[in-house]
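Apart from one protein chain that is not included, each protein chain of the complex appears where it belongs.
Lettered A and B in written order, each chain numbered from 1.
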Amino acid sequence: MMEKILSRHFFNAEARKLSFYLNDGGYEAARNALTQMTPQQVADQVIRSNLRGLGGAGFPAGRKWSFIPKDSPNPRYLVVNCDESEPGTFKDRHILEWTPHSLLEGIIIAAYAIGASQCFIYTRGEYLHYARMLQAALDEACQAGFFGKNIWGTGFDLDVLIHLGAGAYICGEESALLESLEGKKGWPRLRPPFPAVSGLFGCPTIINNTETLSYIPAIIRYGGSWFAGLGTPQNGGLRLYSVSGHVKNPGVYELPLGTPLREIIYTHAGGIRQGRKLKAVIPGGSSTPVLRADEIDVRMDFDSLAAIGSLLGSAGIIVMDESTCLVKALAVLAKFYHHESCGQCTPCREGTGWMARILNRILDGQGVRDDLENLLRVAGNIRGTTICALGDAAAMPVFSFITKFRDEFESHVLQGRCLASK
Amino acid sequence: MSLQSFSDRLLSEISEILARYPQPRAALLPILHACQRESGYISRDTETAVAELVGIPAIDVRETVSFYSLLLDKPAGKYHLQFCTNLSCTLLGAEESVAAACRKLGVHPGETTRDNRFTLTTVECLGACDLSPSLQVNDDYYANMSAEKVNELLDKLK
Partner (left out) sequence: MPTLTIDGQQVTVSKGATIMQAAEALGIYIPRYCYHPGLRVAGSCRMCLVEIEKAPKLDIACYRQAAEGMVVHTTTEPVKLARQSILEFLLSNHPLDCPVCDQSGECDLQNFYMEFGLYQSRFLENKIKRRKAFPIGRHVMLDNERCILCSRCVRFCEEVSRSHELGIVNRGDRSEIALREGSQLDNEYSGNVIDICPVGALTEREFRFQCRVWYLNRAASVCPGCSRGCNIELHYNVNRPHQSGGKRVLRLKPRFNAEVNKWWMCDEGRYGFEFIDAPSRLQDFEIRTAQRTVVASREQAVQTLSDWIGDSIDRHGSQSLGIFLSPKLSNEDLYGIGKFARHVGIDCLDFRNPSERPGYQDDFLIQADKNPNTRGCLELGLYRRSEDSGGWMAGEIQRGKVRVLIVFLQDLALAPEFQQVLGRLERLVFVGSNRNGTAEIASLVVPSATYAEKDGSFTNFEGRAQRFERAVVPLGSAVAEADLVASVAVSFGMQREEFERERLLSDLRREYPFFDQEALNPPELEWVYQTPIGQERL
């Protein structure tokens, strides 16, 4: 059994090249899918693999594909979400840099499965260099006839366009991404309709995360059941964990779903720096509820984290040791959501700024007794009332930080004293 | 000033971009990126000209330009220092790098040096927390910044 799929050749610049990838058996899965399988058979393998969306929401990939209406006269689109802006997440960047052909091959297979002949890869503007690496890989693959007209003589056509965003976290939210791709500001859309029914230019559209699609070739190559067997039940396969913060070896680690958080931090990422003690961990990108040090035996999969009130999200693990001031940490996150709220709906537009200002005031030593209750109340008023999930994402850290580390917050508010050990 | 002020090179780049998209408006961000690469920022006149090219109201281009952090509506310095101050970078001391840069350049975040060489901004997570504290100068990433490394870098860029 293979231990790694996408990260096998991380940090090997040769692996970016088509020849290297082909030597490794690359594009065989795509060729097989197109020449030997029906789109439905492809989708069935993906369903069997239990592959869940790795962009954050964890929606089963195969199921999502099945929502494309069978009878729509409009063209269908495949859109790759490579906006990767969730703080603490940098796995998609690694895919672009070290194994772009995995993504491209996954795109061919997914496009074939859903019947799309145009794909857009939406990459955050800051990733210009990485987008260029991907473009170079795409050019090579086009030359080899893997993209364009009549691929492998099957009559299947596919064009891919790499599209650069321009600096907006919200454009990672799929409906905002579509707006952005249409040349508008990134204001999320009301749903329904969902993109599978009416997405880009009003046409049926499937949006998948970069990593999600990059696992598809292996699933087709070795079978859906094989992939499913790599993880825990209902949480198939491997995934890329981004680990950052106070660990000795920050980086991307490819491990089965369900790997205990403790193992990721201590075994793979080398443990905490300078022999310090762990204080808190954000398990799945900044929007996911924080965990205390005593909660890290949790298995890193969608269901186990949900069971303890957190989320796997984008699997961006941010590790904070005892020197961390959690009021400060939360203020940093609040500033982020305030900066990134698109401003369309009232609770998020007004609430994110409000929370950020309260937290800053507390940090400035101007906290008042009611502030914590007020923060929780404002977060509560944002939660579940907004157009998109950014509102919830902004509220969740506030709840989890304040409830789990109440003493630190109270000390700041009431005594103006920071409990972090420096 | 309007379309006439666009260089031939830019105009041909724009028409190539337009050809790639199923709808002209979808080409808006790539076109704005191209304009910004050419002149460092997007002036109001450029907005009007682009609106005309794409066939949309000028206010829509204004909305778009003002929405995205990477699109600048006034010129930045030759080197645009973008310090990440999100959580992973802050945990590892991003603020010290920012402070060092501010001291050395004599500016506050958001400002440009008088000689127009440096603009200093703080930005949100750059997707490079494995390299924290991270910094982007124009399009290039720099890893593991510290006050010391900032000073060295600024010396080199001067």
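Here, contacts are C-beta pairs under 8 Å (C-beta built on N, C-alpha and C of every residue); 3 or more make two chains touch, one makes a residue touch a chain.
Everything numeric in this text was worked out from a predicted model, so none of it was measured.
Only one residue from A:T99, A:S198, A:T324 or A:T352 touches the chain missing from this view: A:T352. The hidden chain makes contact, of the residues A:S72, A:N381 or A:T403, with A:N381. Only one residue in the set A:E254, A:E340 or A:E408 touches the chain that does not appear here, and it is A:E340.
Listed here are the chain A residues that touch the chain not shown: 168, 185, 190, 338-347, 349-354, 357-358, 361, 368, 370, 374, 377, 381, 384-387. In the full complex, the hidden chain is touched by chain B at residues 44, 47-48, 57-60, 62-63, 66-67.
By our rule, only the chains that are shown with their structure count from here on.
The touching residues of chain A, when paired with chain B in their complex, are 84-90, 92-93, 118, 124-129, 161, 163-169, 180-186, 201, 242-246, 250-252, 282, 286, 316, 318, 320, 324, 328-329, 332-333, 336, 339-340, 342. Those residues of chain B that touch chain A in the shared complex are 20-23, 25-30, 32-33, 54, 56, 60, 63-64, 67-71, 85-88, 90-92, 124-132, 136, 139-141.
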